[in-house]
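Removed from the display is one protein chain of the complex; every other protein chain stays in position.
Just so it is clear, A and B label the chains in written order, and each chain counts residues from 1 on its own.
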Amino acid sequence: MAPALCAICKDARALIIRPKNHQKLCKACFIAIFEAEIHHTITTTSLFSPGDRIAIGASGGKDSTVLASVLKTLNERYNYGLDLVLLSIDEGIKGYRDDSLETVKRNAVQYDMPLKIVGYDELYGWTMDQVVEAIGKKSNCTYCGVFRRQALDRGAKMLGIKHVVTGHNADDVAETILMNLLRGDLPRLARSTSIVTGDESSEVRRSKPLKYAYEKEIVLYAHHKKLDYFTTECLYSPEAFRGSARSLIKNLERVRPSAILDVVRSGEDMAKLVPEEVTGISQCKSQKVSLSSADGEDEAAGGCGSTSGRNSGGEMADMEKRLKEDEEASAREIDVSAVAATAPNGQPHDRIAKVEPKKPAKQEAGRKLTRQTLGTCKKCGYMSSQDVCKACVLLEGLNKGRPKMEIEVSAEDEESSTLRREMEGLALAAG
Amino acid sequence: MTSEDKISILVEFTGGLEMLFSDERKHKLSVPAKDDKGKAVTVGWLVDYLCEEVMKDTRKEMFVLDGHVRPGILVLINDADWELEGEASHALQPNDNILFVSTLHGG
């Protein structure tokens, strides 16, 4: 087969075929266009201002390593005037994070950036190894996820930094969109595509400059630039390919490579179609049939999979169970009304939310559409939609010896690993 | 078959795939130049060969699904995306460098 020439320079041998438009590019032109596109995203969304101090959530993995490398390059090339800092979270898992932290330490030298490592022990008084020792391996992912959600914000605050960038890529965003459709979580669907979460008034803003970048191109960029990154699986979460939504995304990419970007576009368009009573203000969330265990922030960064979608890859069976209970409750209602009146009750139009039949009070409390204003946790003072944030609730349990919260946690979140396994089975069957 | 009928190639696994191959990133292999039907061996043939002869791990589906390299795993032939090189039908040449990179693992 005659080697194809680069579509841009028409000189060098093409090594890359771009998923978004099948363009065949040589190494140099690919690296140039990849960087130019991130620059385009940054400038068109006015992501940064000169003088900003930016913390890069760095896990040592491919996404955050590429993000750090590209931001350094662009900051110098286009004089963004940014003060870039690497911020890493140490969950305290021996043999897992300590290796990837070594990578981040090397990155700090390679990119000449200051590095701040914040440990769970420092933030919460517990390492994940200690948490696992106390509660076993069953629901540790819940603890880790809840802790991680706050850790970057807390770390940034310690550094006096108001903007954290994470390595979420287009595949992550697409996966989150599909997961939110499967979960029936419209408020998150409405939020998940925006490049920035939080506004000027927030203590810490989060953004994802790589939201349009294909994971495939990120890996190729890291490969061709010979970047030093680390790959591993969390020792406490050995499932290799988490969640079927990920497999689905990769299958879609195989069938039609543009599909990942097309999902992102759909997500952006659908965000505008979510009725206001569901979204409310940006921090408001619906708990109706929402599965996610997130408290406040949707996405985890760094650590386990480093992506939001993967963390919530399971949950399906839990959700099925809850929805089924709902259905059974409403079926009983319908049976009764059918006997009472022969005239069928007016069929609700599907564009209007169905009126849920009465459920036991306890269930109802957790289910109805709630509008929440983001406040601060009474205990630690960090962003929380509840009086006491989830991290503090979990910590209280841990500190009391036997987690008081365990029952509630298992009902709500803990399924994830079982579910992940089930979903993985599903993914493989569907693969 | 004599030793002249062998070609040596370098196979690399990264992005987490090395875990399926005895945690070894680089595998210098000497493979038959012809398959059992007498045809020149291809990358597609190599994938089967890797599964049968090199992979000790039992989780083959993490590398191959439906007889194809699992979606989400990139294949580079001498640094070029294998789609540019005829994918599985690319005939192996002596000293070819075949790189399999997983994008599926976390970091």
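We adopt the following convention: contacts are C-beta pairs under 8 Å (C-beta built on N, C-alpha and C of every residue); 3 or more make two chains touch, one makes a residue touch a chain.
We take it that contacts and distances are computed from a predicted model.
Engineer: Tell me the UniProt name of the left-out chain, picking from "KLTH0B04422p", "Large ribosomal subunit protein mL44", "Cytoplasmic tRNA 2-thiolation protein 2" or "DNA-directed RNA polymerase subunit".
Structural biologist: Spelling it out: the chain absent from the display is recorded in UniProt as "Cytoplasmic tRNA 2-thiolation protein 2".
Engineer: Just one of A:Glu122, A:Glu203, A:Glu268 or A:Glu396 touches the chain that is missing; which is it?
Structural biologist: Checking the options A:Glu122, A:Glu203, A:Glu268 or A:Glu396, the one contacting the hidden chain is A:Glu268.
Engineer: List every residue of subunit A that touches the chain not included in the displayed model.
Structural biologist: Looking at subunit A, the ones touching the missing chain are residues 20-21, 23, 33, 36-38, 40-41, 44-45, 170, 177-178, 181-182, 184-186, 195, 212, 244, 248, 250-252, 254-256, 258-259, 261-270, 272-275, 278, 289, 316-317, 319-320, 323-324, 326-327, 344, 346-347, 349-351, 353-354, 422, 426, 429-431.
Engineer: Considering the whole complex rather than only what is displayed, give the residues of subunit B touching the chain that is not shown.
Structural biologist: 65-68, 71
Please note the rule applied: only the chains that are shown with their structure count from here on.
Engineer: Flag every residue of subunit B that touches subunit A in the complex, lowest number first.
Structural biologist: Interface residues on subunit B, with respect to subunit A: 14-16, 19, 59, 61-62, 65-66, 70-72, 74, 76, 79-81, 83-86, 90, 99, 101-107.
Engineer: Mind listing the subunit A positions that touch subunit B in their complex?
Structural biologist: Contact set of subunit A toward subunit B: 1, 3-4, 13-17, 24, 27, 59-65, 100, 171, 215-216, 218-220, 223-224, 229-234, 240-242, 246-247, 250-251, 253-254, 304-307, 310, 428, 431.
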